[in-house]
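Would you mind keeping the following structure in view while I ask a few things?
One protein chain is absent from this view; the other protein chains keep their places.
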Amino acid sequence: MRYSAYSIFKEALSGNRMWKPAWREPQPKPHYDVIIVGGGGHGLATAYYLAKEFGITNVAVLEKGYLGSGNVGRNTTIIRSNYLLEGNNPFYEFSLKLWEGLERDFNYNAMVSQRGMLNLFHSDGQRDAYARRGNGMRIHGIDAELLDREQVRRKAPYLNFDHARFPIMGALYQKRAGTVRHDAVAWGYGRGADARGVDLIQHCEVTGIRRENGLVTGVETTKGFIGCNKLALAAAGNTTTVGRMADLELPIESHVLQAFVSEGLKPVVDHVITYGAGHFYISQSDKGGLVFGAEIDFYSSYAQRGNLATVEHTMEEGVSLIPGLSRAKVLRSWGGVMDMSMDGSPIIDRTPIDNLYLNCGWCYGGFKATPASGFCFAHLIAKNETHHVTRFMRLDRFERGYTIDEAGRGPQPNLH
Amino acid sequence: MSINLLHRHVLDDHISGFETDTNPNHLSIIRRPVIFSVLAHESRETAVAEALWNAEDVAPRFCSPSEWLAVSRTVGAGMVADMLSGIAGASFVDQSDGRVLVEISGPSVRAILAKCVAIDLHPEVFEEGHSAAMLCCHAEANVARTGADRFEIIVPRSLAGSVFEELMEMGREHALTRGFVD
Amino acid sequence: MASLITCPHCGTRPKEEFSIRGAAAPKRPSPTAKDEAWHVYVYVRDNPKGRYQEYWHHVAGCRRFLVVERDNLTHEVFGVTDAAEFERAGADE
Partner (left out) sequence: MTSYRLGSGGAINRGQSLGFTFDGRSYKGFDGDTLASALLANDQMLMARSFKYHRPRGVVTAGSAEPNALMTIGSGARAEPNARATVVELYNGLAAASQNRWPSLKHDFGAVNDLFSPFFGAGFYYKTFMWPGVLWEKLYEPLIRRAAGLGKVTMLADPDRYEKSWAHCDLLVIGAGPTGLMAALAAGRAGARVILADEGFRFGGSLLSESAAVDGRPAAEFAADIVAELASLPNITLMPRTTVFGWYDDMVFGAVERVQKHVASPSPDLPMERLWRIVAKQAILATGAEERPLVFGGNDKPGVMTAGAARTYLNRYGVAVGGKVAVFTNGGSGYRTAADLLAQGVDVTAIIDARPQSADPVPESVRVIRSGSVIATRGRHRIEGLIVERSGFEEVIGCDAMAMSGGWSPIVHLMCQRGAKPVWSDEKQAFLAPDVGGAFAAAGSAAGELSLGACLKDGSAKAHAALDALGRLVGTLETPEVEGEYDPSFAPLWYVPGARDKAFVDFQNDVHVGDLGLAQREGFRHIEHTKRYTTAGMATDQGKLGNVNTAGIVAGMRGVSPAEIGTTTFRPFYTPVSFGALAGTARAEHAAPVRTSPLHGWARKNGATFVESGLWYRSAWFPREGEKTWRESVDREVLNVRAHAGLCDVSTLGKIEIFGSGAAEFLDRIYSNSFLKLPVGRARYGLMLREDGIVFDDGTVSRLSENRYVMTTTTAFAAEVLAHLEFSAQTFWPELDVRFVSSTDQWAQMSLAGPKARIIMSRVVQDDISDAAFPFLAAREVMLRDGLKARLFRISFSGELAYELAVPAGYGEAVADAIMNAGREDGICAYGVEALNVLRVEKGHVTLSELDGRTTADDVGLGRMMAMQKPDFIGKRLSTRFGLTAADRLQLVGLKPIEADKEIKAGAHLLKEGAKPSTANDQGFVSSACFSPTLGHFIALGMLKSGRERIGERVMVWDGLRGSEVLAQVCPPVFVDPENSKLHL
């Protein structure tokens, strides 16, 4: 069923009784060409592009909860391609380009809103680092501007310009960055994949990976054994758990990142803003909630909830950056489990097992990567060949000494 | 040889105007305490601790199983150093200029400090004579209970201004006053 | 856990006093160990769901490294040991 203004009009006149389910609820088939473990953003996007771009439709996505129950439904919805390193930049720009045409592509309004992102800087050193980053973006054809303090003030006059402990000196600005309605991304990809024949199987947990002669033959699940020719893991924070079923040794540690939303407020924050003197970032949703977050909680965790000290720290940074927030109220906090990699960058690669493919290490930047991650992972699975924008995102880069260390913090995952 | 240089206390910059009368809740800044870091080497921890607790004119403050602060308000650094050099297995360094010592006392002192430190200050939990390293007003501090309603706080010099301002701010609703003690 | 850690030297303290270094299980290999052992030590993490040993540095307290053994799903703490003691116990095994 195609969605359009007309369809809404027509259905409304018949009492909205004729809308069809967004996806089927199929029973698993005994065998698929490709099984994707993880029905989050990346898994669903992978299925969608496998079907749409590579013609592989005999695909199942296995999700232990409901579709989009992982980080795609609990992030702060930011999209951007303002990365520093060659290993990341082309990939995230590819992703941003896919975002730009996504909604018409999958016929679902995910409210892609390129409202611009301001990465504030507060010292000469930070300015130089952002200049290096901005030039790295520009040299790749990505939009970037370096704004001075007054230019920032014109865009966001409510920031703390007059009584700041760490005064704002300027910002790196990416106009094409912005936000997307996160759930809609999962739903749009899921609906698009389903329409192309992909089986989305919810409440189906993978409990084992069956191998014969060094190859994967299928997965044990809570709904029984399901066979496959190729197995693709897109399990984010649970990557290690699933990977262990195939004896993968991974450079991943799971951490919890909290996110927050305020009560609904009339629009005040037009951009996505990051605080350079801390980790705070904020945007405002189309519904009026301020959506924001800051640091991870720093300890290993699979619990989707965080701790009060981190909550307080986030608010301290928030009020320091935007004094006017003081009397606004935060409504809800939640936590997501992040697959922190040892260099802060993702892995999209083959594994030592020939028909097992790996997509992980998204740290807390996975949402913006969803389209490109899905596309490139599908490319890898379909053609058995790395897509050129992911050529640095290799699993063996740690052994070879080719880490992609955006933050320059070395092999301590909670510092990325 | 005597020193002919002017010694400045970092909080001199933070106290301006007239000294007011002392209220029941009061914060005293000790102007020139002697404070040494004392470190015990491997397997000498107990012996060093014992020696510190038996030393005259010096109040030991617990930092870790192998580290203490030796504090004195009565004798000079030279005498403390002499005493410390007599303890086998101990290394030490003068930190008198690197730490600031304040004492806070009064009927509301626990309510004030509850806004500054996380530990339970109930007298059955943090008893008189106890000391420990902890965060106090966002700074790494050593806090000791020196009386029922009296605590001693030692903080790094560079952060002392911030800590002092925050202590005074937290004491505002209890009319906390402050002043130097020479 | 997460909110309070009972330091064996300082007593119960809030998370803010600690800095978390990461997994305590990996042991630094000998200088002559194979490349693979060094790679695994620096980069590979067991990352189990459940019981976990992690280094917490009591930076605002005794400045000792502690090994906190806890459940990373429920956040229940089973024990906190001084790291030197932990290493010694490990070496004895």
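Odds and ends about this structure:
As written, the chain order gives the labels A, B and C, with residue 1 at the start of each chain.
Everything below uses one rule, namely that a contact is a pair of C-beta atoms (placed from the backbone, for glycine too) under 8 Å apart; a residue touches a chain by one contact, two chains touch by 3 or more.
Predicted, not measured: the structure shown is a model, and the values here were computed from it.
In the full complex, the chain left out of view touches A, B, C. Within the full complex, the residue among A:Y32, A:Y48 or A:Y130 touching the omitted chain is A:Y130.
With the whole complex as reference, residues 3-5, 7-9, 12-13, 15-17, 19-23, 25, 65-67, 69, 73, 86, 89-90, 101, 103-104, 107-115, 122-125, 127-136, 138-141, 144-146, 158, 160, 163-167, 181, 183-184, 187-188, 202, 262-268, 277, 284-289, 303-305, 307-308, 311-312, 314-320, 322-334, 397, 399-403, 405, 407-411 of chain A touch the missing chain. Taking the whole complex into account, chain C touches the unshown chain at residues 1-4, 12, 14, 19, 21, 28-29, 31, 35, 38-39, 41-42, 55, 57, 59, 63-65, 74-75, 77, 83-84, 87-88.
The chain not displayed touches chain B at residues 1-10, 13, 37, 39-42, 66-67, 91, 93-99, 111, 114-115, 117-120, 122, 125, 137-139, 156-159, 161-163, 165-166, 169-170, 172-173.
The criterion applied here is as follows: only the chains that are shown with their structure count from here on.
Chain C has its Cα centroid 31 Å from the Cα centroid of chain B.
Chain A and chain B have CA centres that are 49 Å apart.
Between chain A and chain C, the centres computed from C-alpha atoms are 30 Å apart.
Residues of chain C in contact with two or more other chains: 14, 16.
Residue positions of chain A touching 2 or more other chains: none. The residues of chain C lying in touch with chain B in their complex are 9-14, 16-17, 59-64, 82. Within the complex formed with chain A, the residues of chain C that make contact are 1-3, 14-16, 19-23, 35, 39-40, 42-49, 52, 54, 56, 72-75. The touching residues of chain B, counted against chain C in their complex, run 63-65, 67, 118-120, 132-135, 140.
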